[in-house]
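The structure follows.
The complex appears here without one of its protein chains, the remainder shown in place.
When the chains are written out, they are named A, B and C in that same order, and each has its own residue count from 1.
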Amino acid sequence: MVDLILGWTGVVLVFIGVFFLFLGSLGVFRLPDLFNRLQAGTKATTLGVVSTTIGVGLIAKGWLVFSLALAIFLLMTNPISSHALGRASYRAGVKPYKGTNPDLYAEKIKKESDQK
Amino acid sequence: MITLFSTLLVILIVAGGFVSIFSKKLLSSVISMGLVSLGVSGLFFFLQAPDVAITEAAIGAGLSTAIFIIAMKKIQKGGTSDDE
Amino acid sequence: MIDFLQNWIYLTGSMALVGIGLYIVLTNTNIFRIIVGLNIIDSGTNLFIVTIAWHPKSVMPIYTATNNLVVNGHVISADPLPQSLVLTAIVIGLGTTALALAIAVKIYQKYGTLDVRKIKEEDR
Partner (left out) sequence: MMSDTPEIVKKVFAIFVVGVLIIGFFMVFTQMPKGNEVNVNNTVSRFYVMKDVDQATQMLDKGTYFNKDMVPLRNDVPYTPITFGKSENLEDGAANVVTSIVVDYRGFDTLGEVTVLFLAASGVMLVLHGEKRKVPKKKIAPSEIMYVGTRIAFSVIFLFGIYVFIHGHLTPGGGFPGGAIIASGILGLFLGRQGYSPNKAGLTVFESLSGMAYAIIGIIGLVAEKSFLANFLPTGTIGNLFSAGFIALIYIAIGMKVGSELSAVTNAMIVDTEED
């Protein structure tokens, strides 16, 4: 009975993950500029991949420890890498979409350069 | 099914090779070289060689591309264009 | 037809990589691009050697609880010897690439260019 409940929980988690992965890919197509696409691609994909791996771990019990470790590692590294990408591309001169308001990072850069 | 996947991967690596031939920028050439390494590591997995696949993914696609980009940064500011 | 394709798709891919790398080495004069071409040739030859070790019904050469390599006295795994050769060849490839890049950086600092022909003219 417990096995059955865990298995169906895993299936539901996998479906949630696939749905969020679909939303992420839709966002990459639809959103206007690099930063918005990066946000869609990272946020939706982090939740999608984490819930998919945990669901697979619940379905196949032998892999539960591995999938939990994988999920924790993804939760740690995926937002950091996305942050680094966005910051580096802003520094390299990629212009944000013209509706972006307020642009707080530009003010911070200006303050930093004034201090020097 | 595996034949379909491996055919797609072979098409991917050949396309990556052509990108690294015809691209004007050195940086995109190097990055497509990393893509070729990643595709080859996937093919190693389909060829029943998981050891080689792990090694190729860690070294060929990761460290090799990183060392290339570091060396390119060393010779030029930004290091994105060809030597003029 | 499927068996024909299964073996030949990998051979075709590896030889296409070797051809692409050779074309890059022959047509470019920038040292960095030549090193890129040599790296692609490296990948192609590794893929070729691993392909020789494989046949369509093979399993991976690791004993696990569900994966037995010897059935009825016949060895059904992929050949592990070429795989171990390739395993070491990849690491050596990284070492030689790093050495070549270091020498290229030194050449740039001395001559101010990476073009092979200009270096030749300055040397004369």
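Following the convention adopted for this analysis, contacts are C-beta pairs under 8 Å (C-beta built on N, C-alpha and C of every residue); 3 or more make two chains touch, one makes a residue touch a chain.
Computed from a prediction, not measured in an experiment: that's the story for all the values here.
**Student:** Considering the full assembly, with which of the depicted chains is the omitted chain in contact?
**Tutor:** Its contacts among the visible chains are A, B, C.
**Student:** For the chain that got dropped from the picture, name the residues of subunit C it touches.
**Tutor:** The list for subunit C reads 3-4, 6-8, 11, 15-16, 18-19, 22-23, 26-27, 52, 54-58, 61-65, 67-70, 72-81, 83-84, 87-88, 90-92, 94-96, 98-99, 101-103, 105-106, 117, 120-121.
**Student:** So that we can see where the missing chain sits, which residues of subunit A does it touch?
**Tutor:** Interface residues of subunit A facing the absent chain: 73, 76-77, 80, 83-84, 87, 91.
**Student:** Can you name the residues of subunit B that touch the chain not displayed here?
**Tutor:** 49-51, 53-55, 58-59, 62-63, 66-67, 70-71, 73-74, 77
One rule holds for everything that comes next: only the chains that are shown with their structure count from here on.
**Student:** If each chain is a dot and touching chains are joined, what shape do you get: line, ring, star, complete or other?
**Tutor:** Basically it's none of the tidy shapes, so other.
**Student:** Taking every chain's C-alpha mean, which one sits closest to the mean of all protein C-alpha atoms?
**Tutor:** Looking at where each chain's C-alpha mean falls, the closest to the middle is B.
**Student:** Greatest Cα-centroid separation from subunit B: which chain?
**Tutor:** So the chain farthest away from subunit B turns out to be A.
**Student:** In angstrom, rounded to a whole number, how far apart do the mean CA points of subunit B and subunit C lie?
**Tutor:** Using C-alpha averages as centres, the distance is 11 Å.
**Student:** Taking each chain's centre as the mean position of its Cα atoms, how many Å separate subunit A from subunit B?
**Tutor:** Chain centroid spacing, subunit A to subunit B, equals 24 Å.
**Student:** Taking each chain's centre as the mean of its CA atoms, how far is subunit A from subunit C in angstrom?
**Tutor:** 34
**Student:** Which residue numbers or ranges of subunit A touch two or more of the other chains?
**Tutor:** In subunit A, no residue touches at least two other chains, as defined above.
**Student:** Which residues belonging to subunit C are in contact with no fewer than two other chains?
**Tutor:** Answer for subunit C, listing residues that touch two or more other chains: there are none.
**Student:** What residues of subunit B sit close enough to touch subunit C in their complex?
**Tutor:** 3, 6-7, 9-10, 13-14, 17-18, 20-21, 26, 29-30, 33, 36-37, 40, 43-44, 47-52, 55-56, 59-60, 63-64, 67-68, 71-72, 74-75, 82-83
**Student:** So in the complex, the part of subunit C that touches subunit B is made up of which residues?
**Tutor:** Of all residues in subunit C, those touching subunit B are 2, 5-6, 9-10, 12-13, 16-17, 20-21, 23-24, 30, 32-33, 35-36, 39-40, 43, 46-47, 50-51, 53-54, 58-62, 77-78, 83-84, 86-87, 90-91, 93-94, 97-98, 101-102, 104-105, 108, 113-115.
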